[in-house]
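I'd like to ask some things about the structure below.
The complex is shown incomplete by one protein chain, all other protein chains being positioned as in the whole.
Residue numbering begins at 1 within each chain, and the chains themselves are lettered A and B in the order written.
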Amino acid sequence: MSAQAQAAPQPGGLVAARRARLALPIGIVVGGIMLLVLTGATLLAPVLLPADPNAQDLNAMLQRPSLAHPFGTDNYGRDVLTRVLYGAGIDLRIGVLAIIFPFVFGSVTGAFAGYAGGWADALIMRAVDVVTAIPFTVLVIAIVAFLGPGETNVLIAIGAVDWIIFARLVRGEVLREKNLEYVAALRAFGFSRWRIILRHILPNAIAPAVTFLASDIVLVILTAAALGYLGLGVRPPAPEWGLMIAEGRTFLYTAWWVATVPGFACMFAGIAFILVGDGLADLLRVRGQ
Amino acid sequence: MLRYAMGRIGQMVPIALCVTVLIFLLIKLVPGDPASAILGDHATEASVRALRHQWGLDRPIWQQYALYMRNLATGNLGQSLRYQTPVSSMLPRRIGVTFFLIIYSLVLSVLIAVPMALVAALCRNRWPDYAIRAFLALPLASPPFWIGILLLIVFSLKLRLLPAEGYGDGFGDHLQHLFLPALTLSYAFASVLSRNLRSSLIDVLTTTYVDFARAKGLRGRAVLFGHVLRAAMLPIVTLVGVRLSYAIGGSVVIETVFAVPGLGSWMVDSILSRDYAVVQTLTLMFALGTMLINLTTDLIYPLFDPRVRVG
Partner (left out) sequence: MRMIRVMAAAAAVIGLVFGVTSVSPIGAAGFKSVINFGVNRAADDLDPITQDANPNLWAFMQIYQQLIRVNAAGDGFVPDLATSWKVSADGKTWTFTLRPDAVFSNGDPVTAADVVWTLQRAHDFNGPWQWALEAMQAITAVDAHTVAITLKEPFAPFLSDVSLFSNSIGSAKAFKSASHEEISNHPIGSGPYMLVDWKKGEQLTMRANPHYYGRGLPKTPELRLIYIPDDNTRVIALQSGRVDGIDYPPFSLLAALRGDPRIDVLLNPSTAVQHIEINVTQSPLNNVKLRQALSYATDRAAIVKAVCYGNCTPATSFLPITTPFFHKQLKAYTYDASKAQQLLKESGVPTPMSLKVMIRSGDADQQTTATLLKAEWAKIGINMDIEPIDRAAQTQRLHSLGYQMNIGGWTNDVPDPSELASYEFDYVTAKSYWTGYQSNAIIALLKQGEREIDTAKRRQIYYRMQEMAIADAPLIWLYYAPYTDALNKNVKGFVQLTTGPWIFTNVTVAQ
């Protein structure tokens, strides 16, 4: 690049220079640790707790937390702690798998739409409009009703609908970015459209999408839970957290631990993802400038 | 600008058509039909067949679609097979309820989110920031119906302060009945809103705007509200647009928990009982409404950031 381009004022100015210390924000550290705990629990559960999460004991129904059952038992006499740990694997799997396609496909599509403008933008955004037109949960319910309940179908249904959020977010950012000076400079240097989009604009525009990624994983887990509530999600007797909450909600004020513990597990996982997501967003913001 | 708006409105028609076809196919392809659903456990094959014939459900699928569209053209929104009533007679009350709920929850979200985001952004990476982010993350990661039931138990059962379900009569009654469901709904949105607002606020606080504005001689609060918030609104505007239709979907389970007679619960009930006309009409309404919201969002962009050109 020429000296002139380098000397152009970078967005951020004096404040950005101060922030260029690049130390990891504490959020990402805490979140990362939480995620490690979660993944560790998932992988080690079969070793630490060899008991079958589906083992019923009708003489031990709805028992309070005790030494034998640190989180109590549910209405089949199954140990809640074991089920929650095994459930971590299911929910993490659903959460991560379900957002890969939407994130990748949505971000790239949104970036392309924002940058290209014109009829390509119109076409893509109208397609987004059609899918957005129907409320997210409702469309997922309709698709799952069509495909039938079960984990795979839940993933497919969510994937088909979730990408639009990323598309819109990234497109919004790209619309702003593409008028900045450095883009004009890149264009002047003859870089191809796709190179500009993918290597230069997208990393700057991706911050809101990455911030949203964390919420999205949680949203996916909660949608799976909502589907479980309606009986259209993962099939019983799988110890999926949402299903556990749905099954335990009847006992919420007689045997609160049955539904509360998986709820807190959800929260734990959610916070972990959010902290990591926020931290990543902070990092990207600094580096992009 | 006006030409762009007119163009977009023109595009709404074919999209609405696509939506009706899409949902028509989807719902018809789902196994099960309203006749068996309604006739229930005591149904005989003959009675199911007779009812399907009476409702024209044994005609070819394109004919059913054509009939629906023709009715639509004359303002006939179809008949709810389940309730044996025109859709148009049930619609106004349901729309009113959901509208009230959503606006109520948006207001609550903003009331919660904006002050928190401001504090978090101004104190970023210090303890108030972490405390606020942790507090807001909690409900975001929790299943809404779980929060809803907890609120129910505390406020309705233990404290006997608020009603547990329904809609009530009269504005004050509505505010009471819908407070808990609106609060439950608002948590998740307030969380997302606040995090994105904080993120945008930080972005903007660290750019040349602020230095430029300060250089212009503006001070303190004027700088903050005048320039910072406006510039940070861009992704917020996107998010509200996206979340509005999201909110309706989010209200679905909440409406079931709190027995709120709105559009969301009606939509799910209708899918599950295969009440075709209701599903199609509601979807069409959502489609038009969402497209209008998106259009408004896109048109508002330049107001917040003159650098953005649409079209």
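The working rule: a residue touches a chain if its C-beta (ideal position, glycine included) is under 8 Å from a C-beta of that chain, and two chains touch if they have at least 3 such contacts.
Values in this document were obtained by computation on a predicted structure and should not be read as measured data.
Engineer: So one chain is hidden, and I want to know which residue out of A:G32, A:P65 or A:P236 touches that hidden chain in the complete assembly.
Structural biologist: Considering the complete complex, A:P236 is the one touching the chain left out.
Engineer: Taking the full complex into account, find the residue in B:P31, B:P60 or B:G75 that is in contact with the omitted chain.
Structural biologist: Hidden-chain contact among the options goes to B:P31.
Engineer: Which of B:R8, B:R124, B:R195 or B:R274 sits in contact with the chain that's absent?
Structural biologist: Final answer for the missing-chain contact: B:R274.
Engineer: Touching the missing chain, which residues of subunit B?
Structural biologist: Looking at subunit B, the ones touching the missing chain are residues 30-34, 36-48, 50-51, 79-80, 82-85, 90, 93, 149, 152-153, 156-157, 160-169, 171-173, 175-176, 179, 256-259, 261, 265-266, 269, 272-274.
Engineer: Identify the residues of subunit A touching the omitted chain, counting contacts across the whole complex.
Structural biologist: 54-56, 58, 61, 75-76, 145, 148-149, 229-232, 235-237, 247, 249-254
The rule is simple: only the chains that are shown with their structure count from here on.
Engineer: How many angstrom between the C-alpha centroids of subunit B and subunit A?
Structural biologist: Going by mean C-alpha positions, subunit A sits 20 Å from subunit B.
Engineer: How about subunit B: which of its residues touch subunit A in the complex?
Structural biologist: These residues of subunit B touch subunit A: 11, 15-16, 18-19, 22-23, 26-27, 29-30, 125, 130, 133-134, 137-138, 140-146, 149-150, 153, 157, 191-192, 195-196, 199, 202-203, 205-208, 211, 234-235, 238-239, 241-242, 245-246, 248-250, 252-253, 264, 267-268, 271-272, 283, 286-288, 290-291, 294, 301, 305, 307-311.
Engineer: Once bound in the complex, which stretches of subunit A touch subunit B?
Structural biologist: Going by the criterion above, the answer is residues 9, 11-16, 19, 25-27, 117, 122, 125-126, 129-130, 132-139, 141-143, 145-146, 164-165, 168-169, 172-173, 175-176, 179, 207-208, 211-212, 215, 218, 222, 225-226, 229-230, 242, 245, 249, 252-253, 259, 263, 266-271, 273-275, 278, 281, 285.
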